[in-house]
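Take a look at the following structure, please.
Take a look at chain A:
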Amino acid sequence: METSSSLSFLLTVPLLALLISWVIPKALQRLYAIFGSAMILALTVYETSGIIFSVSTEAAKAFFVDQRLEWVPELGLSAGFRLDGYSAWFLVLSALTTLVAFCVRGVWYRKQPRLFVSMGFFLLFALNSAFLATDLITFYLSYEAVFIPMIFMVGIWGENQKASSVFRFFLMSFAGSILMLVSMFWLMSLHHGATGQWSSHLSDILGSVSSAQAGDLVWPCAGFFLAFALKVPLVPFHGWLKDVYVNAPMPGTIWMSAILSKLGVAGIIRFVIPLFPAVLREYQGILLALSALSVVYAALLAVRSDQGKTLLAYSSISHLGFVMLGLFSLSQEGVNAAMLLSVGHAVTSGLLFFLLHQVEERTGDTSLNESKGLASSFPVLFTGIFLAVLASVSLPGTLNFGGEFLVLLNAYRASALCTILAGAGVVLGAVYMLRFFQRLGLGSPGSAGPVEAALKKDLSMTDILMVALLVGIVIYGGINPGIFMKG
Partner candidate 1 sequence: MITSMILFPLVGFVINGLWSLGSARSGRRVPPSVSGAIATLAMAAAFVSALVARSQLPSDGAIEVECFRWFTLGTLAVDFKLRLDALSSLFTLVITGVGTLIHLYSISYMSEDEGAGKYFAYLNLFCFMMLNLVLGSTLPQVFLGWEGVGLASYLLIGFWYREEANVSAGQKAFVMNRIGDLGFLIAMFIGFKYSGSLDLAVIEKAVLPGAVATSFVLLVFLACTGKSAQIPLFTWLPDAMAGPTPVSALIHAATMVTSGVYLLARLSPVISQSASGMMVIAGVGAITALITAVIACFQRDIKKVLAYSTVSQLGFMFAACGVGAFGAGVFHVMTHAFFKALLFLGAGSVIHALHGEQDVFKMGGLKSKLPVTFWTFTAGWAAILGLPPFSGFFSKDEILHQALVSRSGSGWVFGILLIAAVLTAFYMTRLYLLVFFGSPRMEKSKFDHAHESPAPMALPLVLLGALSLAGGFAGEPVHLPHPEAALSTPAWVIMIVSVVVAVLGATIAYRRYAGGSASAEPATDVFRIDAIYSRVFGGGLRATASATGWIEERVVQGLIRMVAALTDLSGNMIRVLQVGSAQAYLLMMVIALVVMVLYFLKGMVQYGNL
Partner candidate 2 sequence: MTAFEPWMLLVVSVLVFCVGLLGLILRKNLLVMLMSIELMLNAVNLCFVTFSKMHHLLDGHLTVLFVMTVAAAESAVGLGLVIAMFRNLRSVDSDQIQLLRD
């Protein structure tokens, strides 16, 4: 009873924050947003502390919570939520990402700030319920609901070609997710045929799926896979990503790269792997190959991209390729490693985009065509960027190293070839990330763009605190990565 209340609590707090945001005066919106999301982060950590701070998975299991509320009994729909070793961390990540995104200064705090803040909190709500959902339809609903604030965010505060990019983003993801819905229907009717009653709860579906033979499950599995491959994204399903990352307002980009991509990861962990083990094992070779391919492909695109935002977008695809590699090694260890790397990627990409925005604010552009030599003018900012770069090239001692190392270690057992191919991504990662840092920070100063007088100074104190928090997580995770692997 008490435990289930904690879940509803986690779900309702963002909505509460949303409602409050409508009575906060415009001028205070940023302050309120930062404060509110920080509180939510603290609450989330508190509520999930039993799991995330437990010494081992076995110890954590005691704090796992399953909750199932009747919703539409006629259709067997229930609001099913589960707090476990994965979802706990995803919740913390979504709260953290929201905090980072709210910290970013920009036009969204001058133009309709109230709408922006409430969109942000709604997004947080939808994310949390998607990460927690164990009922297929509950998951689908929350998964779709995530789009709505995203569309408005890009639409209202985005850059110039926002319209086409947001439509492409929406339509491609929608195509994926609606086919996933059809697969869900297929599974539900399978269950109905087996047991005679409707249910969309994972535990029920699992029971009846186990009896079906792999041959029939290929297409439903494909439906789920397509949705998540589009979300993560996995090459060649990434066509939507670049434009919308570039055109979205920076908080939107942070949300998308840091946490929306994890929706796909979470979906694969929670639904695809348990539901279709046989199918996955049958096609494991292809899946691993795709993951390795997206690592290298995206890395090559990043090598030749000439805008900071573009480069980070592609590097994000590349790193998520590693995550997928871990997932598709189809072992408990691999999944845990992927989880670790997802945390690392979420924190790192959030940090990188956050700091890139600081650069953009100061110089007006993030083009990588010639060196700007800004490091001497903004030493603290660029120290932050350099640390983030180190994390993203997964230097040992950072959180990402543990993730990438363990992912590759487990993938190697599954397929040496794909692992070696993906390993090329490790080298390329060094190439493009160092180039990124060099072009922004190093070289002779003076070639930098117009610097607004107000922003001539280095990072503000709040920004430094934010950076310190994220860097702290990265380094702590480098020393004690076990804390993130409670699956």
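Here is how the candidates were picked: all candidates are chains of the complex that A comes from, given by their letters.
By our rule, a residue touches a chain if its C-beta (ideal position, glycine included) is under 8 Å from a C-beta of that chain, and two chains touch if they have at least 3 such contacts; residues count from 1.
This one's a predicted model, so the numbers in the text were calculated from it and none came from an experiment.
Participant: Given the candidates 1 or 2, which is the one that touches chain A in this complex?
Facilitator: For chain A, the touching partner among the candidates is 1.
Participant: Which part of chain A faces candidate 1 closely enough to touch in the complex?
Facilitator: 168, 172, 236, 238-240, 297, 300-301, 303-304, 331-333, 336-337, 371, 373, 375-376, 379-380, 383, 390, 395-397, 402, 405-406, 408-410, 412-413, 416, 419-420, 423-424, 426-427, 430-431, 434-435, 438, 441-445, 458, 479-482, 485
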